[in-house]
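Structure, as structure tokens:
Removed from the display is one protein chain of the complex; every other protein chain stays in position.
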Amino acid sequence: MAQSGGRKKVQPHIIEEWTGKIYASLCIVFLVVTIFSMVYFVATKGLSTFFQDGIAFGEIFGSANWKPGGEPPIYGALPFIIGSFSTSLLAALIAAPLGICAALFMVEIMPKFGKKYLQPVIELLAGIPSVVYGFVGLSVIVPFYRDIFPGQGLGIMAGATVLSIMILPTITSIATDALAALPPGLKEGSYALGATRWQTLSRTVIPTTLPALMTGVVLGMARAFGEALAVQMVIGNAPHIPSSLFESTSTLTSVITLSMGNTVMGTTPNNVLWTLALILMMMTFVFVFVVRWLERRAKS
Amino acid sequence: MSARTVDKIATTVIVLLASVIVLVMAGLLGFILYRGLGHISFEFLTSPPQTIKAGGGIGPQLFNSLFLLVLTLIITIPLGLGAGIYMSEYAKPGRVTDFIRLIVEVLSSFPSIVVGLFGLLVIVNLFGFGFSLFSGALALTVFNLPLMVRITEQGLASVPQAQKEASLALGLSKWKTINSIMLPIAMPIILTGTILAAGRVFGEAAALLFTAGMSSPRLDFGNWNPFSPTSPLNPFRPAETLAVHIWKINSEGLAPDAPEIAAGASAVLIITVLLFNLLARWLGRMMFKKFTATK
Partner (left out) sequence: MKKSMLLVLTLVLSLTLAACGQNTAAPNNTSGSNGGSTNEAAPNNAGGEEQTSSDLSGSLLAVGSSALQPLVDEASKKFMDANPNVSIQVQGGGSGTGLTQVSGGQADIGNSDVFAEEKLDEAAAAELVDHQVAVVAMAAVINPDITVDDLTKDQLVQIFTGKVTNWKDLGGPDQAIQIINRPSSSGTRATFEKYALGTKTEDLPGSIQEDSSGTVKKLVGETPGAIGYLALSYLDDSVKVVKYEGVEANEENVTNGSYPVWAYQHMYTKGEPNEVAKAFLEFMISPEVQDNDVVELGYIPASKMQVQRDVDGNITK
């Protein structure tokens, strides 16, 4: 910690103030440096695929062929990008109604019961490690889908189901906060006009809080997009664009976890994986910007 | 259909979906506990794992998880508090502050695997810390820091404006005001948040695969010298945490009872996270009572 040496007659409380301020600023500087170095290192690694190994930009983003061992090797990341998007979108579609309903239940219908039982339960969901989710997914969800639907059970649907449970807490807690923050006058006015609860909810409460609710959904999607181990265990990992929701496919994260350890750093097959990590990182930025945009709409 | 019927139907649907969540949750917990509880014993919690023989335990892994958590918190708490104080008290509204806020937000939603890879590239290889507890703790700090900042900000924001102003009016410096008046008041919120965040750290695996490593050297629990390679307290030894261990035995386990060990370890992990949650609630309530009672 920085200790600024006092000259002649600097008052102790001013020294104290400055040390405090400098300390707090240093912490912030550390934070900023961390993220910049992260972006820098991942970007240099990821971009070396294009500049050093001479892989065309269009190949990564335009080709659906992933054959790192082929002659010549082809690195088309399209299947992974599609896999990541469809899995996280589907997960958000499943989790959004559930999460928002849970929030409505907790705030509007049975606040006491909800606060006491539902909220801790949902918070606990957030604490369950992803490895455990993946394990349960592989032991329960995959066999279930295998018996009911054609195909082997692994695929986008299995991945999305596991992810939807994982992102439920994010969506629910943000929706709960948004609903609870609503000025009571708004609802009371609606009830006073003789509206039923559902009319109040559907015409007043939900439209007012919609941007905030969407924030939760987007943040949940962002989490689903970046989740690795649980998805890898249930998605099947074939590097192809699937023809159904129950056919084996890959996501950006699953191909990274699967191949990172098997490839040698600095070689093209490894650099391409860093490019995929860079795409993941870029998507995080996109999600954050969408969230900010929604938040601004929520305020206005 | 009358508005009343619609209302009834809608309410039923909401209640139904909420109960679906409770059911899924109960099923999930029940499944994990049902499969795992039978395998948990004192022996299981304390003995080291076995490679091929049955009857291995999770002792070192459990210890590693807790020790890693402590290391992470030692790094995160001072940094997070400092950064949170800056954001909430010193930052002047403007572009720079907005930018920092954006950064904190980005950092908090980074995929854990990207953090792990960054750790592998920079902490493990470039800085040469190798696969070690310390590398793992640094990687986890990257995750935990934004959470910590947000928690501190929330905590400080909850302090009544009047109390802060009274302190400043008495001539106390701003820093003094922050750390002797505001922080104690914000403490229940900060503490609760920290423990909940700690629960998340406890279960993290993806980032640790690449930083803390997947093996646990033999530990000598009689050796408390932090610089000895066999000492459990040495932060520069590789360490496999419980979550990583579950991942490993699920994928490469050779022991005949690997599935049972995985189930047992999962149950231990969940119970620990549950304890964290309960502890956070209890502490929060206790401190809240204490502060409101003395006032």
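Chains here go by letter, A and B, matching the order in which they are written, and residues are numbered from 1 within each.
Note that in this section a contact is a pair of C-beta atoms (placed from the backbone, for glycine too) under 8 Å apart; a residue touches a chain by one contact, two chains touch by 3 or more.
This structure is a prediction, so every number in the text was calculated from the model and none was measured.
Enquirer: Which of the chains on display does the removed chain touch in the whole complex?
Expert: Within the full complex, the chain not displayed touches A, B.
Enquirer: Determine which one of B:Ser88, B:Thr141 or B:Asn250 touches the chain that has been left out.
Expert: Spelled out, the listed residue whose C-beta touches the missing chain is B:Asn250.
Enquirer: Tell me which of A:Met233, A:Leu252, A:Leu278 or A:Val291 is the one touching the absent chain.
Expert: The one listed residue touching the chain not shown is A:Met233.
Enquirer: Per the definition of touch given earlier, which of B:Ile14, B:Leu29 or B:Leu62 contacts the omitted chain?
Expert: B:Leu62
Enquirer: In the whole complex, what residues of chain A lie against the chain that is missing from view?
Expert: Considering the whole complex, chain A reaches the absent chain at 16, 19-20, 66-70, 138, 143, 146, 151-154, 233, 236-240, 242-243, 247-248, 250, 255, 258-267, 269-270.
Enquirer: Could I get the residues of chain B that touch the absent chain, sorted low to high?
Expert: These residues of chain B touch the chain that is not shown: 42, 45-48, 51-52, 59-60, 62-63, 66, 69-71, 73-74, 77-78, 81, 124-125, 128, 130-131, 179-180, 183, 191, 194-195, 198, 209-210, 213-215, 217-222, 224-226, 229-230, 232-233, 237-238, 248-254, 258, 272, 275-276, 279, 283.
Quick note on the criterion: only the chains that are shown with their structure count from here on.
Enquirer: So what's the Cα centroid distance for chain A and chain B, whole Å?
Expert: 17
Enquirer: Quick check: in the complex, which residue numbers of chain B touch chain A?
Expert: Per the stated touch rule, the residues are 3-4, 6-7, 9-11, 13-15, 17-18, 20-22, 24-25, 28-29, 31-32, 78-83, 85-87, 89-90, 100, 102-107, 109-115, 117-118, 121-122, 125, 142, 145-146, 149, 172-176, 178-179, 196, 199-200, 202-206, 209-210, 243-244, 246-247, 250, 262, 266, 269-270, 273-274, 276-277, 281.
Enquirer: Where on chain A does chain B make contact in their complex?
Expert: 13-14, 16-17, 19-21, 23-28, 30-32, 34-35, 37-38, 41-42, 45, 97-98, 101-102, 104-106, 109, 114, 117-118, 120-132, 135-136, 140, 165, 168, 195-199, 201-202, 219, 222-223, 225-229, 253, 256-257, 260, 265, 274, 277, 280-281, 284-285, 287-288, 291-292
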